[in-house]
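With one protein chain held back, the other chains of the complex are shown just where they sit.
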């Protein structure tokens, strides 16, 4: 059985990553690619690395014949995404990669993103797309909201620990480095090679990064009380990868045991032996997430480090994983690519 | 049908790349992995990016039960390779990734590699592994000698032009940049990040690079006369990729036409429209080779640029492609991975 | 004695490099910094690496009181540069870093840059700024036209060889890799870290790069006949540095001897022992140019490799060197900074 796929927002990095993954997917077939600003162009021009594929030229999203489409990936900027998705026919399943349907509370959305939500009804319908924790809802969902890439990483580390009550909920620090592609293909001075290579810096310091909205929502729901973490992202001079170093209070062995047990059956989340730490190099280009736990020299404190590829497991890989569930496919279909090292 | 595969020399980069490719190959199954210096270790320790795979631990090559093996990849250093391969049972098909069986003339081998060849009889038996040009011999070969990564790139550019007689054979200059992984996983000062990043340099200048042995052999055979090219490799601050910029004398349009026609039916070689130039970014992690032709402002001269991934199309991807032919599989099996960009 | 310096175009990379060099110059004092698009901003905001310096805020170039200025560096885009410079008072000495006054023939300027020259009279007055070859004219010049960074590199390699008649003038190939900062601080997709790191590509292939105008002018003048070289630039994933690999026909030892003799007394040009090749790593952040000569295996052919820092010796360092001469200072003042390695 084969499914007809459309991608709206195909000229950005998450769009390209979706195509890369679908290129070897056994049952997904790309029927339409949209990018309004580049409509009419061939994908070989927009992304020459995809030139070997027989892909449709870019169109506007309005030009797609949605009757032919089983599932549509939306890889648009937030705000644009809700405007477009609210106009798509209800017959089409949607995996949204933007931030627009991640936050269930419209007030929270407006607080973090600055604009009122214009598709509040659909927001209610959306299922949060962190596959490993919303698997059953995703299977039957029509609209799935992909998580933020940083938010995914932090949740792989912290959800089992918060759920099990093995860490102090008031003392969680998430220090994170994200590769450049996390900022997208936008023309900003700080994303130029000359500005960004050969160094690093923190940004959105002090609790201002938008992915905190997701952390707040998810962790508080899990704990049954308000949980606010500290979170500092850094921009690193590499293209793909998120490394999250998390400082928690609790028994390190219990923390490790909890993660081992939580992910024992998961195909994409690997918990390293106690005391080992992961590296982004070893997940690059793949849908895997590696987690490692170490005890601190100060008793009762642990460091949990997580690594994943922001474009793949943190975004487009997760999206394909969700699409697999929504269409009744094998969850791992198209996603078992080994990391590309070196 | 499934084939049992062994890899000797599995702790280097080409070994890891073979495993990455075979991980999603439909009919190859890895039965044994050898690396004598690291025998006893798990692959998860040697290459943590492969930890999700269910791989056998490393053994010595002597410990492998070759009765169980259909085909063996040898990813050993030259000289060691001929010593090992000459001791393997004749029942096993072999794809050698080293330089040991590329040169048909033992004197040429000794000239370029500095040691007398110790398996001269097998050297005669070996088929040169540039798939697109030795396809039929490879199908029935027992021992295939993978080409050098630079040698492959240069030949994709030049073979059709030399064969067709559309360029001046005495005026060929091949200027090439190769990524770091081409130098392998060896501990050398000039391969340290601190020495190599943020700059570039030429090496083996003046016609001393060993891959010239292959160029001389192949181009002279093609032309029916001695052909000696000029070749300068550079070491670039990137991990994967070869970009070859070739200066030739001949009619640019005729040159382009020749390449288009030579590769029209090839699944892995893409000739860009006249005047466009390829980039290593767009073949990274894939088995594709992109070629572009431009005319110079000086009449009768052309620049032909080629790009491929040295570890994949230039080495392990080519090896899998050859193994597919030797085992009667689809030539493209396991090799249609899209490039990993960005 | 102290000289009052202004920089117009201080918000780009060559502007920043001028300030870096002048920061430890014994007799230059920065009195005014202009960048019309960022007028009113502090340099600490535009270039935080300069925050320790006591610098004037940015103004528009019209706001500068030129009566107070001894010498003005113009680091503007071409076309804008000629418009601004033609309005500056004649009392101010000017070092222009743009392309506007490099070509003596207005028709050549229009051919390479696409717009008619609007300050033809000043064009005649301008002295070409390749210090080592125009030293005496520069000393007494009012307007010096800094060379292109690629053009400088190629000329350091080729001028002594053309002048001495030791190479074939019809068979010169200059293959060159340039670091990213050579493209300036402009917001272009191909300059993003995600697009440019981890790979390389050629551009302006086939004799279309504008610096060919300089090569044609200078080499033809030197030779007393038309000389047209082939020139292919590549964009490399590093911030600073140009490596030029030049293929010439002639006796390698004679070529080496010629370079050794030409640069024996030069403080900034180092000719390596015969057979050694330079690296951009070893000139990064400095005003030095390293040259190396090797003979090819084909008799009568040589490879000459040159390395310099495009922002420093290729642009702002050369500009300071020229300013030193114009103001009667020691030529090396402020320029003896050792390269920054690693």
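Letters A, B and C name the chains as they come in the text, with residue numbers starting at 1 for each one.
Keep in mind that, in the parts below, a residue touches a chain if its C-beta (ideal position, glycine included) is under 8 Å from a C-beta of that chain, and two chains touch if they have at least 3 such contacts.
What you are looking at is a predicted structure, and each value in this text was computed from that prediction instead of being measured.
Student: From the list A:236, A:250, A:314 or A:334, which touches the chain that is not on show?
Tutor: Here the residue in touch with the unshown chain is A:236.
Student: Pick out which of B:196, B:212, B:325 or B:338 touches the chain that's been left out of the picture.
Tutor: B:196
Student: Which one touches the absent chain: C:153, C:239, C:294 or C:318?
Tutor: C:239
Student: One chain isn't shown here. Among C:4, C:181, C:201 or C:245, which residue touches it?
Tutor: If we include the chain that is not displayed, C:181 is the one touching it.
Student: What residues on subunit C make contact with the chain left out of this view?
Tutor: 13, 16, 19-20, 23-24, 47-53, 180-181, 197-198, 239-240, 267-268, 270, 278-279, 281-286, 288, 290, 311, 336-342
Student: Considering the whole complex, not just the chains shown, which residues of subunit A touch the missing one?
Tutor: 171, 173, 175, 177, 179, 194-203, 205-208, 212, 228, 230, 232, 234, 236-241, 243, 245, 247, 275, 277-282, 284, 292, 294-298, 301, 303, 305, 307, 342
Student: Please identify, in ascending order, the residues of subunit B that touch the omitted chain?
Tutor: With respect to the unshown chain, the touching residues of subunit B are 13, 180-181, 185, 187-189, 191-198, 237-239.
Assume only the chains that are shown with their structure count from here on.
Student: Whole-Å distance, subunit A centre to subunit C centre, using C-alpha means?
Tutor: Chain centres of subunit A and subunit C, defined by C-alpha means, are spaced 45 Å apart.
Student: When the C-alpha atoms of subunit B and subunit C are each averaged to a single point, how far apart are the two points in Å?
Tutor: Each chain's C-alpha centroid was found; their separation is 39 Å.
Student: Between subunit A and subunit B, what's the gap in Å when you average each chain's C-alpha atoms?
Tutor: 36
Student: Counting only residues that touch at least 2 other chains, which ones in subunit A make the list?
Tutor: Correct list: 13, 180-181, 197-198, 239.
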